[in-house]
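First up is the structure itself, then whatever we jot down about it.
Every protein chain but one is kept in place in this view of the complex.
In this document, chain identifiers A and B correspond to the written order of the chains, with residue numbering beginning at 1 in each.
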Amino acid sequence: MFDIVSFIPRAVMQGIPLLFGSTGEILTEKSGNLNLGIPGVMYVGAISGVIGSFFYEQSMGGAPLNGFLAIAIPMVCSLLGSLLMGLLYCFLTVTLRANQNVTGLAMTTFGVGFGNFFGGSLIKLAGSDVPSVALPATSAFFSKHLPFAGNLGWFGKVFLDYGFLAYLAVIIALLCSYVLNRTRAGLHLRSVGESPATADAAGINVTRHKYLATCIGSMIAGLGGLYYVMDYACGVWSNNAFGDRGWLAIALVIFTIWRPNISILASILFGGLYILYLYIPTGTHMEVKELYKMLPYVITLVVLIIVSLRKKRENQPPASLGLSYFREDR
Amino acid sequence: MEAVKNAVRMENITKRFGTKVVANNAVNLELHEGEILSLLGENGSGKTTLMNMLSGIYHPDEGQIYIHDKPVTISSPKDAFDNGIGMIHQHFKLVDVFTATENIILGLNEDGKLDLKKASQKVRDICNKYGFDIKPDQKIYDMSVSQKQTVEIVKVLYRGADILILDEPTAVLTPQETDKLFQIMRNMQKDGKSLIIITHKLHEVLEVSDRVAILRKGEYVGDVVTKNADQQSLTDMMVGRRVSLNIDRPAPVNPQPRLTVEHLTVYDDLGVKRLSDVSFTANSGEILGIAGVAGSGQRELLEAIAGLYPVAEGAINFYDPNVDYSDPANKPKSLVGMDPMSIRKAGVAMSFVPEDRLGMGLVGTMGMTGNMMLRSWRKGKGLFVSRKEPEALAKRIWEELEVVTPSTSFPVRRMSGGNVQKVLVGREIAQEPAVLMTAYAVRGLDINTSYTIYNLLSEQKMKGRAVIYVGEDLDVLLELCDRILVLCGGQVSGVVDARTTDKRQVGVLMTRVGGGEADE
Partner (left out) sequence: MNKKSLFYLAKRDALPWHKTWLIRGVAIVLALIFCSLITMLLTGLNPVQVFSTIFYGAFGTARKTWVTAQNLAILLGISLAITPAFKMRFWNIGAEGQVLIGCLACAACMITLEGKVSSGLMVVISLAASLLAGAVWGFLPAFFKANWETNETLFTLMMNYIATQLAAYFIIVWEVPKGSGKIGIINQSSEAGWLPVIGGQKYLLLILVVAVLTGLMFIYLQYSKHGYEIAVVGESHRTASYAGIKVNRVIIRTMVLSGAICGLVGFLLVSGTEHTLTTTLVGGRGFTAVMVSWLAKFNPIGMIFTSLLLVFLQRGATEISSVFGLNHSFADILTGIILFFIIGSDFFTNYEIHYQRSGKEGK
């Protein structure tokens, strides 16, 4: 029997890191920057948070943690880590006008390596027997949910049974959607991604918009990594556990045709597809699960193809995506 | 009569590019309040440069600008707006996926939150006031060229400009759209705005403006009140006296048809008609000039012949010099529907020097040898390209045309414009074509190189080749060519004998919509 009430919360929890990642990447891409470093950024966001809380927990020496600090320290560390990654990307691609694809891929190599390296170092520092760092105390604060959620039956389980970062992800996605479509800042940002020369002629500072969007986007994406470790994985960091979720987030950007509000549902759909195999009776055919895991990518590809076949202008990637802007070129 | 007030006064404006090119030399210009002024001049006479100094794109090297009699410095488009000046450029700066309103308010930092409804209402008010025909919520990519232009005009008005500059606004419009634009310009004038329209179409000048100011080769020639002017007097002022260039022009020997174009009609990818019912013949041993204001269909005509532009209707036929066409069994080759490769494979000896030298005729990052191969890359044995012959050809052109370059592998992008053109023309001539087409072959070149090109083309003609020369300088066209085909708005407005005609007659043909035989 397909247990929808237990399926949805799990799909949501799978989806939230993707939602953070795709919202951040959408914001970034709207400024014309195709940041393929997002998987790296999410790793850095995660490990920075882990480092912060690891040392905080250590410094407390087993004493109960201060709830505010237990959340604020990893959050600030995570934001700072991914901000630095965003700045690095901008410095290379916007200021130095380097190739975006190559820079992004290098950032992913670096970021994943950074995460695993410091993860591995912490594991050694912690002297643990298993290859992972566990931060259960911090995680407890992150995954704290409404106390009465459990009493409300399926409604509580489906809608209220998540840590605060999950709700933050939804709020950020809605906020981004609002800013992009309903505010002057969003209008200006979109014009930078569509036609930087036009934006420049209209007196919009192209460089500043690219930096801002990419750095804020990176910070949002980094929170996805933090959510994964602190809430989804119950505070346990093990190397490479985050896997390919960063690329899935980029797929999600295409799938939602650059709309953060659609991404809220789409990320849950992707999360669901990601774990669908656990709920489909496959009998002895374990291998079929791997084909289910392929679904998000296949669906994204189909969307990409359909969008380009239909040539509907609103659904195309930002026109200057992947190109650096140099005023004298116009 | 009350004293006229000046909306704009430009005093002794000089603008140089680099050390050699003087785009504007001590120009004085006045725009009275509430008038429509035409700024008239040939291509390259410095009209747009002069106006760009009003709109803040360029800064004058010398001179002073007064707006409403107050001296001002305009160093950015924003300064221009602050002074109430708005310019509508030929190339629109619009974001395609945005609506009209979104484009219009782009970059503005009005107080309060973004209220598209309010902005749309304001746009609608402006439209109603002057008779514009756009929907504020329509996306730019859904719009015709004329509607996009309207958006640009509304953008300027929305920002409160009272001095409007329109840079060749009619170049992209149909006659009906042009009439509508002129009506709108008069509405704006009634509302107290002052307008400058840059153009080189005489009938439009006479129709819409109150006064005409004329530039020639960067210098201010003078102005006339439109009602005291006619096409003839304006042409004389615009083109000046005939300048003798002393280009060698032998008489054609035994001209035979090489290329015939019949009833050619083409449309661009937006469905706008670019050529309409164009017919002509290019003969061997003759240079056929093609004259016309910029964008009259010259590019489309040559590209259609070269197989790079889709032909909607009509015929293009090539006559091989080695075939005897007196024998009715021999038919000319039809080029319609062929791409450049099949044209070459069919043995059609045709060369083409395109207008966009580095974007179409040459590969900028390659050296001379690599660029010679654009013509011959197919010829090598088996899988490989042969470098020997292109290398030899590159060396020959290097020596014969005195191309200044350190080596035959030096990227052509880094050569000067004149040398780039020598490489391109040299390569195309070396194909020993029966028909040689050139577009703006001397644009941007210095005098010496220009003469080198003229001589090369005359040589080709003496060798019995049919040369088609698309040019913009009437003096050159008159002295270099044997016959001149004049295009206007995608139609042939006349074919004249270059030896007997004069600049005035060609000038009139260039600016007359409709076509028909050359009068006189």
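The definition used in the following text is that a residue touches a chain if its C-beta (ideal position, glycine included) is under 8 Å from a C-beta of that chain, and two chains touch if they have at least 3 such contacts.
Keep in mind it's a predicted model, so treat the numbers as computed, not measured.
**Student:** Among A:36, A:50, A:90 or A:176, which residue is in touch with the absent chain?
**Tutor:** Touching the chain that is not displayed is residue A:36.
**Student:** From the list A:6, A:99, A:132 or A:238, which touches the chain that is not on show?
**Tutor:** A:99
**Student:** Out of B:362, B:397 or B:429, point to the residue that touches the absent chain in the complete complex.
**Tutor:** Reading the full complex, the residue touching the unseen chain is B:362.
**Student:** Contact with the hidden chain only, please: which subunit B residues?
**Tutor:** Subunit B touches the chain not shown through residues 58-59, 75-79, 306, 308, 339-341, 343-344, 352, 354, 356, 359-366, 370, 373-375, 377-378, 380, 383-385, 387, 411, 413-414.
**Student:** I need the residue numbers on subunit A that touch the omitted chain, in ascending order.
**Tutor:** 34, 36, 88, 91-92, 96-99, 101-103, 105-121, 124, 200, 203, 205, 239, 244, 247, 250-251, 254, 286-288, 290-291, 293-294, 297-298, 300-301, 304-305, 308-309, 311, 317, 322, 326, 328-329
Criterion: only the chains that are shown with their structure count from here on.
**Student:** Take the average of all CA coordinates in subunit A, do the same for subunit B, and state the distance between these two points in whole angstrom.
**Tutor:** Taking the average C-alpha coordinate of subunit A and of subunit B, the gap between them is 50 Å.
**Student:** For the complex, give me every residue of subunit A touching subunit B.
**Tutor:** So the residues of subunit A in touch with subunit B come to 182-184, 187-188, 190-191, 194-195, 197-199, 201-204, 313-314, 316, 319.
**Student:** Residues of subunit B touching subunit A in their complex?
**Tutor:** 77-78, 93-98, 102, 105-107, 109-110, 113-114, 139, 141
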